[in-house]
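Apart from one protein chain that is not included, each protein chain of the complex appears where it belongs.
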Amino acid sequence: MSSEPILRVKDLTIDLLTAHTVVRPVDGVAYELSRRETLAIVGESGSGKTVTCFAPLGLMPVGVQADISGSILFDSRQLVGSDNETLRSLRGKSIGFIFQDPMSALNPARRVGRQIAEVAELHLGMTARAAETRALELIKMVGMSDPEIRLKQYPHELSGGLRQRVMIAIAIAAEPTLLVADEPTTALDVTVQAQILRLLKEIQSRMDMAMILITHDMGVVAGAADRVMVMYAGRHVETGPTERVLSQPQHPYTMGLIDAIPRKQDAIGSRFRGLPGIPPILGAPITGCAFMARCGYAVDACGERRPPFLPTAVPGVSAACPVLNIRAKECA
Amino acid sequence: MQPVRPLLKAIGAFPRSAVFTIGAFVLLGLLAPYIAPHDPNAQDLLIAGQGPTLAHPFGVDHLGRDTLSRLIVAARTSLVGVCLVLVCAHAIGIAIGTIAGYRRGWTDELLMRIVDVGQAIPSLIVSLAVIGIAGVSYWNMILALALAWWPGSARISRAVAVNTMNKPHMEALRVLGASPVRIYFVHLLPTTIGAVLVYATADAGAVALAIATLSFLGLGIQPPTPEWGQMLVDALPYLESDPRQVILPGLTLTLAVIGFNILGEAVALNRVPKPLTSRMLAARRRVTAFWAKEARP
Partner (left out) sequence: MFAFIAKRARNAVLLLFLASVLCFALVVSAPGNVAILIAELRTPTATKADIAKVEEELGLNKPLLERYGFWLNGAIHGDFGISYKTGEAVGASLKSRLAVTATLVAGGAVVAFLLSLFVGFVGALWAHRAPDVVTRGSALLGASTPSFFVGALLVYAFSVTWHVFPTFGFAGPVSWVLPWLTLGFLPAAVLSRVVRVGFEEAMAKPYVLTAMSKGLSRTSILVRDAIPNIAPTYLNALGTQIGTMVVGAVVVEPLFAWQGIGDLFLTGVRFRDFMVVQACLLVFITFFIILNVVVDICITLTDPRLRLQRS
């Protein structure tokens, strides 16, 4: 499965500067992604999952300045420090994006067909008519009925699931090598979520794409991801193959996340097993482990310095936890 | 004091250029009789049309009246007119808007339809119609402009009143048995007046323009009372020989209005995010540089 990685992120740190405040939502994150592989980035809201993927490609709303340091090698091209034009030529062409809320992400005043076709026009050098044909093909590919009619419709005439399919069609229109999907199923009905996820996997294998799946839903992770990266307060705390991380979580935060999923055997009316406490407010970087305040296993050493990210006793799984690292060393 | 607080708070956030021009206009208007170096109506036909001298730094008009003094006193004419119009317009507007917002139902529906029609008709035509029927006089002008301006005020007041009535503490007051009179006068009215004051300030420029326009047309402030629009039309026949007397009042009026318009734009653009200025970027980066240093040891 794994070959030469197409994406290699090292020590990625992002500071977001706004008119009111400055935060560091991504703090020294590192990961790799191979061709055809799916990586799920998991964490609570505000843990920096979205910024990790969007800011380095210049996708930030007006009024937010992202200062980025570290290294991102995409197809052996360095993205950190690249100018806007280079990043723009990658967006849409080599990297496709899917957003959380397809209602606000699609332009309400333009026909769906045009919104898809313009990507083909821009990146595949097609004429308007050829691009229109391409849009029709894509609409069929993402499994929409009555494709000719859909092309002429406006986003508000479509259901949530269909809008997300349009969004997917836009993202894959230029056959990118990497697809970044930011919570693609969160805004959808439960019944539609599985369909969209299945469609994503199907298209991924057909187009030989790598995919980053940003989510907070462990069900999505289990169903779609090859590997997982768990983020907490802007830092990656655990990575590994999906089945191992889900069955033998190593980091106390991952354990908490998995434990918080309601189970079938839970008595009706029993209390939710949430994580105690709330995530820290992002701001100045935290000395020591960011999870310490909510962690049941914490020792004094946790607060002294940032825990290094090291392999654990489970093969292929690495984590950043002093307690765990000591245990791993003892095992070795 | 309750209604004044939001205004003071808003002034703190106003663009400085707006505060400065509006402040200058208001000060000039308040202190006009003490600042003006000459009697604005004293004629001296011997020096009529003369250019700037030490005694008359902006020259004199075709009747030999000191232009500087007339410009300064005109600020007072304008300020008093604007205040009277705004007070009358907002008295009507707030009364109707709060009643609509308090009663809701068909009262609201009926009043707001009237406001719709009032807002659809340009303000100048309403004032012209009123003056055309009632005749030309100072108070008719004030009345005419107030009748043209109240619908806007009513619309905003209603929005604020509806918003206030929907707040949980108002519901609580009602449940606790506070009388409608008490709710209306102690809680609803002051809040609405406070919120509307900011809009009134931003609207003052348009009123000042309207007063000047009516006076230019000979339907507003009558000679010899100095007023910018009326000074301009007075000097218009002499445009070729003495353009200064046309340009000066026009410029002063524009300056007075521009302050209010800057304010209006700032209010309108408040909600839209803007790219950071380089100064702000530098300030934020000083914070992150400090983080980097902190993390190193």
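Think of it as A and B in the order they're written, each chain with its own count starting at 1.
Following the convention adopted for this analysis, contacts are C-beta pairs under 8 Å (C-beta built on N, C-alpha and C of every residue); 3 or more make two chains touch, one makes a residue touch a chain.
Keep in mind the model is a prediction, meaning the values are calculated, not measured.
Touching the chain that is not shown, out of B:48, B:124 or B:281: B:124 (per the contact rule at the top). Residue-wise, the contact with the chain that is not shown comes from A:59, picked out of A:17, A:41, A:59 or A:282. Although one chain is not displayed, its contacts with subunit A can still be listed: residues 57-59, 61-63, 88-93, 96-97, 99, 101, 104-110, 118-119, 122-123, 154, 156-157, 167, 170-171.
If you put the missing chain back, the residues of subunit B touching it would be 117, 120-122, 124-125, 128-129, 131-136, 205, 209, 212-213, 216-219, 229, 232-233, 236, 239-240, 243, 246-247, 250, 253-254, 257-258, 261-262, 265, 268-269, 272-275.
In this text, only the chains that are shown with their structure count from here on.
Partner subunit A is touched in their complex by these residues of subunit B: 273-276, 280-281, 284-285, 287-288, 291, 294-295. Within the complex formed with subunit B, the subunit A residues making contact are 15, 17-19, 22, 24, 61-65, 67, 284-285, 287.
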